[in-house]
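Following this message is one structure expressed as structure tokens.
A single protein chain has been omitted from the complex, and every remaining protein chain is retained in its original position.
Entry: chain A
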Amino acid sequence: MKSAVIVFPGSNCDRDLAVAIREITGSTPQMLWHRETTLPDGIDLIAIPGGFSYGDYLRSGAMAARSPIMQAVVEAADRGVPVLGICNGFQILTESGLLPGALMRNAGLGFVCRDVALCVGEARSPFTSGYSVGEAIRLPVAHHDGNYTADPETLDRLEGEGRIAFRYAEDVNGSVRSIAGIVNARGNVLGMMPHPERLIEPAQGGTDGRRLFEGLLETVA
């Protein structure tokens, strides 16, 4: 599987994400600096990591979404290439318009850093094919701006079209309708606040994140 991890100034989960992709798919992703303007030919997966790109200046993900490489990412997503955005990556995907809505400051104002209970949503996508709908899993979160919001029409459309990938099973950050992750209409772009790449081996305390990459590998490769 040919993949790339996009690296912005301030990304800090890029190496964790690259390790997870390498360990689970068996191929090492290319690390792609945000100033690049093209993606490798025949790419199977674009991964946008967590962190604090551009120090969260202006709005989380706002500056990164306007980076040179993002034009190529948007074009690849339109062609159907799977794009995975985790945490700051989710914020970048909403800021770039690839996913609807916005991620605002957590309702409790605090930075939330702990494992949380999640429920796998009904979205059909390469990213969720390794889980069953309604399955209870746990993944770590670590964010200050994870409070998902969108207008009621958008939320109804997301739910009506079965585009919720993950829901919080407990109160975490005030996200509307407990949304933790969503996919685009075609199902090839996923944005999620929890970190599956941090829970892929028993030594990390669990393996609930592993099946996201396994499912992806099975569908894509």
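Note that in this section a contact is a pair of C-beta atoms (placed from the backbone, for glycine too) under 8 Å apart; a residue touches a chain by one contact, two chains touch by 3 or more; residues count from 1.
The rule we apply is simple: contacts and distances are computed from a predicted model.
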Chain excluded from display, named as in UniProt, from "Transketolase", "Phosphoribosylformylglycinamidine synthase subunit PurS", "Spondin domain-containing protein" or "Oxidoreductase FAD/NAD(P)-binding domain-containing protein": "Phosphoribosylformylglycinamidine synthase subunit PurS"
Selected residue (touches chain absent from view) among A:R105, A:R124, A:R138 or A:R177: A:R105
Given A:K2, A:R15, A:R66 or A:R138, the one touching the chain that is not displayed: A:R66
Touching the absent chain when the full complex is considered, from A:I43, A:A76 or A:A150: A:A150
On chain A, residues whose C-beta touches the chain left out of the figure: 58-59, 62, 66, 94-95, 100-102, 104-109, 147, 149-151, 174
